[in-house]
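One chain of protein is taken out of this complex; the other chains stay put.
So that you can tell them apart, the chains are marked A, B and C in the order they are listed, and the count of residues begins at 1 in each.
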């Protein structure tokens, strides 16, 4: 806690940068040595969050080209901190006089001013969505690490406003075919229509991102406060615009019954498995070997083109009309952020889980016989 | 992270103890010196979580008498760690042979075994609800601290299964009049009927706890990872049986529109206030001066009296019938745990927020003029 | 940092308790599951620090019987926090009015009052040497863990005032034959004479404790801030009365030359070894496989029977004569504290070092082939 720009213990991610400063970046410390890594690995993930990809995302043209400045040598991580930077190319001196002097509803303008006494008012400053560039760059490393252990993290849009994907139609390959990252072609089409309608009304919408972690070993999570689901919840709520988190059946479990919600154990060959997965892959805060499944709820984009009531910095009530293009929904671009934060969290907890058992530690240090 | 039994940075809480060990306890470090504190302050809160209070909670008779072992001198905290202990009186050598040898569905038996190689199988060990005694004892200190700053944390049962309180009928005083901690007499009555019915079916139910933090100053929360809501989410998901968290409108925000969800600012005398509170008192992860409102979703109690399919430790499929009395719903006893974890989280973040501003720091250290 | 009563990351030790409170204790979190542990393991180490063993240590009769309250089941650690407690038997209501009202020179009375506004004035409160009971109880666990990996930590008295052990005569077995824990019979005799003389003068003396960690693998330490030697230095300076730390040649290295101070590498069979060990087993903050050797300098006991000038709490200059028996030297009882803090530090860094390398991690998780 405290200095708030770092997350993780043995795999520690520190982001920095404002939307309209010189650059945005991240320092990733504690990545094990010997992981193959190059800038293209990072860029691939960054490209998934970058704007200008559709009419539903802001048209600002940003290269968002990442540069790795340290921690990689001859194509492999060295175990030392990996510093990554993305220059802000689009720093045109816009006219911020309007938003500098008042508090946009739904934004962090007021709270930053209250907390720090003043703020960098250019484009949201530190509370801008551009801060997530650092998260995604770090997430790319975590996903690469997890892939080397056959663990796969996949996030996708579950709903846009009231339009939700259907379990029956769900097909992960489909999410690349639409601009909303929905793994359901029909839902994507309906959601696009819904969005068009809301944009025409100068309004914005929210949605839900779902994430699945596949092939995670049992044993991750450190009771009683550093539970796997507790850290996933924190990671999700740390993303701007997220207002809710649930794992497995989540809020639906609160209206279910024990006889339904309990997942029966059974054997699959020599392996203990669960007949269902209402728990979402976590029991007692520790991964149980099933898929980890969770959801994050995003509020509607606060920047809307309609007039809003607010107050100025000097305490006068006023009407505000926000100019410029803004995403009518943050969800499609947030999908890769959710995936990144999940990968970062899981990587840290996986490394921590290595210290749980005496027998495994003795094996690790190749202690064959202890001297009497 | 890491060693998982501590939470907090400047106000740090470390719990310890298993349900059927010698005792349960907590060490509270970083409590400021000079706070009036006695055992009765702790006991009052502990008594709210203790079982045996109604037919809906287990009948095990436990005194749960807390003893303060350190950190308090002449009725005031000294700034040194406050160690508190509750002896486990009810350690009768029950027959645990059945649950020792198999994995109860919905419990953490299997994951503890996978993580640690074996487990203390007596009554759930560390994953038992008795672990929350330490949290509530620490929460009592945090609530006392917050009260000294006029900040009030209040949790209550929002729903039991499908039975939810009504906003119109809601009356906080009412929650002391029913055993379900519901601030709505009519809902409490309906919920009791629903519970009776489920108990007759040898089944269990879940529910939702809601919590309001009143009079919290603006400025708490450390972007971008140590946001106030992110830490509340982690604190809630760290409670056993919690499967979801939402702040303000939460998941409902995901189906709302910006024009509705944005809270307009307006003036109330010299003070900036919000016309509505869809955000739940947090903007950009920082408290905005409104009431902080959040909810935690609890799954149904996993221990049910009906037969369940599971597997034994040696890999045989089997049918399990759990004997003994168990709460058909954990929610009423969890209310004070939610309140405690909220108080602990808020106290830590409030102390951390003192270091945000240069002008306030100079004032604190009474620096009048800096030497050139 | 922050709440200051915890140390360590994956192996975390939290001490609590004042000298004249109800009890003294410690919570040890993050100890791997499956380590054989019983109260006798702890008691053996505690008995090495307990007073009343010779005329050079205070005569206060304390049982200092440790009780393990959690984290151990059927003779093995469970991976959950291990809570240990020692009741303070000797809480006779002494007359503290004198020291309550003034600041003893060399003690922490004044600084506690300044920091916290008031203090527990009974026998030093939290700054008493009794606080080290918790450290030694935790150290006993760490030493047991390290022994299971064939790693041995040994501390001994290197000097009492000006009387130092001789490298030629040094014999570790000898330290059990004298009350000063000196591994040199002749030096011990001289030191006893020196002490007698200082006691007759109502004065006190200091000394140096040396510690050797044998069979530590190469690779412990996390550059650039969490270096092995940096954490050992912090651990030592955290012990009351320690005023200096050095590793390997330490301060002597500052007057040496590179041609002498550099340890040449050579082969011993297939193993890289060092021809000398001026570095004290650490290069670049990482263990190099040689013995780790360091020293901690202790100041003279501040409580002396001679009159001293000081001031009262209400700002009057006065003369103070401290009554009661006090150790004329803290070093012999501090030996086991140094050893414990070293073991705690090394255990934590050893667990952390498991996450350094990708190849070892893949081996640990038995990843044979990564899916394409």
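Definition applied: a contact is a pair of C-beta atoms (placed from the backbone, for glycine too) under 8 Å apart; a residue touches a chain by one contact, two chains touch by 3 or more.
Being a predicted model, the structure only gives us computed values, none of them experimental.
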Query raised in the report: When the whole complex is taken into account, which chains on show are touched by the absent chain?
Result: A, B, C
**Report entry** Residue touching the undisplayed chain, where the options are A:43, A:65 or A:80
**Finding:** A:80
**Report entry** Contact partner of the left-out chain, one of C:20, C:76, C:107 or C:122
**Finding:** C:107
Report task. May I ask which residue of A:69, A:89, A:275 or A:363 touches the chain that does not appear here? Result -> A:69
Report summary line: Answer key for C:19, C:77 or C:127 versus the chain not shown reads C:127
Query raised in the report: In the full complex, which residues of subunit C touch the absent chain?
Result: 1-10, 15, 103, 105-108, 110-112, 114-117, 126-127, 131, 159, 161-162, 198, 201-208, 218-219, 221-227, 229-238, 240, 243-251, 253-259, 261-267, 270, 272, 275, 278-280, 282-289, 297-304, 306, 308-311, 315-317, 348-349, 352-353, 356-359
Query - Touch residues of subunit A, complete complex, unshown partner - result: 2-6, 8-12, 14-18, 21-25, 27, 29-30, 33-34, 67-71, 73, 76, 78-83, 85, 115-120, 125-126
Query raised in the report: For subunit B, which residues reach the chain that was dropped from this view?
Result: 2, 9-10, 30, 32-35, 77, 79-80, 145, 147-150, 217, 223, 351-352, 354-362, 364-365, 367, 370-371
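Note that in this section only the chains that are shown with their structure count from here on.
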Report task. Find the most central chain, measuring centrality by the gap between its CA centroid and the centroid of all protein CA atoms shown. Result -> B
Report summary line: Here the gap between subunit A and subunit C, centre to centre from mean Cα coordinates and rounded to Å, is 43
Report task. Report, in whole Å, the distance between the mean C-alpha point of subunit B and the mean C-alpha point of subunit C. Result -> 37
Query raised in the report: Taking each chain's centre as its mean C-alpha position, how far apart are subunit A and subunit B in Å?
Result: 25
Query raised in the report: In subunit A, which residues are in touch with two or more of the other chains?
Result: 2, 9-10, 223, 352, 356-359
